[in-house]
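Missing here is one protein chain; the remaining ones are kept as they sit in the complex.
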Amino acid sequence: MDYQKIIDDLHREISGDDNPGEVATYIPELGGVSPNQFGVHLLTVNNESYSAGNSDTAFSIQSIAKVFSLALAYKHLGAKLWERVDVEPSGNPFNSLVQLEHDEGIPRNPMINAGAIVICDILTTILEDPKRDFLEFVRQLSGNNSIDYDRNVAASEDATGFRNAALANFIRSFGNIKNDIDVVLDFYFHLCSLSMTCKELAESFLFLANNGRTLFGDRQVLTPSETKRINAIMLTCGFYDEAGEFTYRVGLPGKSGVGGGIAAVQPLSYSIAVWSPKLNLHGNSVRGFDFLERFTTRTGQSIF
Amino acid sequence: MDYQKIIDDLHREISGDDNPGEVATYIPELGGVSPNQFGVHLLTVNNESYSAGNSDTAFSIQSIAKVFSLALAYKHLGAKLWERVDVEPSGNPFNSLVQLEHDEGIPRNPMINAGAIVICDILTTILEDPKRDFLEFVRQLSGNNSIDYDRNVAASEDATGFRNAALANFIRSFGNIKNDIDVVLDFYFHLCSLSMTCKELAESFLFLANNGRTLFGDRQVLTPSETKRINAIMLTCGFYDEAGEFTYRVGLPGKSGVGGGIAAVQPLSYSIAVWSPKLNLHGNSVRGFDFLERFTTRTGQSIF
Amino acid sequence: MDYQKIIDDLHREISGDDNPGEVATYIPELGGVSPNQFGVHLLTVNNESYSAGNSDTAFSIQSIAKVFSLALAYKHLGAKLWERVDVEPSGNPFNSLVQLEHDEGIPRNPMINAGAIVICDILTTILEDPKRDFLEFVRQLSGNNSIDYDRNVAASEDATGFRNAALANFIRSFGNIKNDIDVVLDFYFHLCSLSMTCKELAESFLFLANNGRTLFGDRQVLTPSETKRINAIMLTCGFYDEAGEFTYRVGLPGKSGVGGGIAAVQPLSYSIAVWSPKLNLHGNSVRGFDFLERFTTRTGQSIF
Partner (left out) sequence: MDYQKIIDDLHREISGDDNPGEVATYIPELGGVSPNQFGVHLLTVNNESYSAGNSDTAFSIQSIAKVFSLALAYKHLGAKLWERVDVEPSGNPFNSLVQLEHDEGIPRNPMINAGAIVICDILTTILEDPKRDFLEFVRQLSGNNSIDYDRNVAASEDATGFRNAALANFIRSFGNIKNDIDVVLDFYFHLCSLSMTCKELAESFLFLANNGRTLFGDRQVLTPSETKRINAIMLTCGFYDEAGEFTYRVGLPGKSGVGGGIAAVQPLSYSIAVWSPKLNLHGNSVRGFDFLERFTTRTGQSIF
């Protein structure tokens, strides 16, 4: 399979189309991004890499970081983790609070904000220095020590994050947050502020395509069975209220962020990251989604 | 892979365990089933079959039939189908009506009752004689002309189906049901009453593992791409409020019914049907779920 | 207090203002009403009457009839009635179905559709010939034997009443409807189709201002205590999602209908009916609401 040719073709074709959608604007750091940037990076389990466009430009990965925090918490707690957060898709976001009430403070899954905040609480308990240790974990996944938080983004999130503060307080009222809310939210806002390139994202997701093992440093992060389970969660819960649509049209486990990034894996084969800042109404990158749909169609590969 | 040995081992191990859960009792025909029956049938795309226990005993497949009605409607309408029903997981059942209201009568997916009723409405418009033609479709999938509705089950559903009548009238108020409600519901209740064995179920699901092609008669029911999409919908929506759990623990696309059956596929490899009448709180067969989890663990196979 | 002068003044003032809002159009019989009609009739417990405008034109009283069905069921069952329907305001209509689910089929109050349908079911059980006997009850309240159902309105409601059919089936699924749903809904649609003038409405509401006693025929319909309780329910539940607003601005127990009518009472003093077809977004008559607010302000009378 000539991945490079397919990636080049699709990048050119899509770059020639209209670029619909809207850049996220709820914090200034996202709103100011140049909207026509478009990068792709694919990395195989055999350490072959293919890329196109702005694959080396760092962007705000936002919710994609929830996969890293989940992996780290799962590595530490194993199946005990599911006492604190469920693995079911969440349906419409409009009822996230009523679902939390119905489920007595147990978030539906670790990919929605409520679940990621509980994961941050868990890591706050486990880790000696959560922000430092988490960053170290991501750097080890990708083999790249220059990955860092964007403090301006974190500060902006903090200043406008009233909904997340509402969620955290609500969950706390059910006893499912144990640490100081301000500490947990500060960690959560940092996590979402991670700045990475497509190349770095593909590198750091590779272990999920590789039975839990990193290429860089050859470390077994999770067991093969645990790795499959993270992939299963991404597939059912990774795209806000479009998880079904993404699974239907693309057919790969993955995770999106409102910075316009999407990272996905073809198990035992490759990881891939795409970035284009303009989002559809569900908060997913228009071009990223489009690229991946055409890519799995053209390669004839999906998990189904 | 020695499927027969693994199936025999697991059947024996699980048969030796407790048999927890409750048989569905909302209609007398389900409540009277002997609770310790337990059957398995696996069929590969190479037409090898393996079975254990009560694999030739017919049972009420209930919601598993929603996969057949979806496939038949999709075959006729293609992607236009998604104007009438969405492909997103539905979250807690407790808010199914409020979601329908929010989504203006478009059901979240074809695997929940609301969605299956809309599919029945679509088929009522398309088919000359819906009940006859649908039955013929299922018989062709499995290559078995003796498959039939259980009229007693259909009549019992009809007599107690006030919630389904509420759903149908509610959807109709948004204009998303076009035919007479009584006709649509009668078709829906018949569809749910299909009586099949594990062997027949595995046979009729085989095309979903075989790029859309039946073994029996060698008919292309759906294109490979369409087939993947049905599998994607089963994976995200096939197990009531346990779709995430099933994907997490088993990792195969499938569909369950309150008669205690589960049918699933490993794409390009096999279809499998399991049946044991006792259900967990989410309406899924306890032993069926358990068997499939151990089976994908022991074989090391899942789509992830 | 010179009621006639105040009524004339307000009728003239309001007739000179714009006439905003929209006539209900969901059935043709309502949509075709001439929108500038505007009638008022006030009747005191001393049998003095005052009127203005189209007070002798019959219109479709719609939900105002729910007060009559409640009074008749309460007269028969007394406090046992509250085992079947509650007396709490219902909040936003958007969650009426989820509230029914939460409350296991017990409607929040008898003034919403769900509650009125349960009352119709109760009367179907109690009355020998529900439509005949209910009509007779309304005629006796008003002392006017020519009041009748509008069969065209009833037929139109029946043809488009899918939401009410959804409600009825949903309630039935909880066991809180005992009779055949079609029979109950037919009765309900007839009840809503009652055609009455402002004069007749004021006459038939007079007993609620008169300790439960009609002026015409001098019949004790309810005890003084029961009468107060009907008034209390009207106050908290009589104006869809504007019950608080009506209580706040007008301060009288009353009930509105989407035909543009409002009937209200000042206990121990008078009943009053106003009619103007154009409705605000909550389904209440704009001029009717406006008239009553100015009337209680100008007379300095309200229950507070």
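Should a chain be cited, it is by its letter among A, B and C, assigned in written order, with residues numbered from 1 in that chain.
Convention: a contact is a pair of C-beta atoms (placed from the backbone, for glycine too) under 8 Å apart; a residue touches a chain by one contact, two chains touch by 3 or more.
This one's a predicted model, so the numbers in the text were calculated from it and none came from an experiment.
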Chains in view touching the one left out: A, C
Among C:Asn109, C:Ser156 or C:Thr197, residue touching the chain not depicted: C:Asn109
Among A:His11, A:Arg172 or A:Arg287, the residue in touch with the chain that has been omitted: A:Arg172
Residue among C:Asn231, C:Ser256 or C:Asn284 touching the omitted chain: C:Asn231
Contact residue for the chain not shown (choose from A:Lys5, A:Arg163 or A:Lys178): A:Arg163
Contact set of subunit C toward the excluded chain (per top definition): 86-92, 94-95, 98-99, 102-103, 108-109, 225, 227-229, 231-233, 235-237, 241-245, 247-249, 251, 253, 267, 297, 302-304
For subunit A, residues in touch with the removed chain: 94-95, 97-98, 101, 162-163, 165-170, 172-173, 181
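To be clear about the criterion, only the chains that are shown with their structure count from here on.
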Chain contact topology (line, ring, star, complete or other): line
Central chain (distance from its CA mean to the mean of all protein CA atoms): B
Whole-Å gap separating subunit A and subunit B, where each centre is the average of the chain's CA atoms: 32
Rounded Å distance between subunit A and subunit C, as computed from the means of their C-alpha atoms: 55
Shared interface positions of subunit C, touching two or more other chains: none
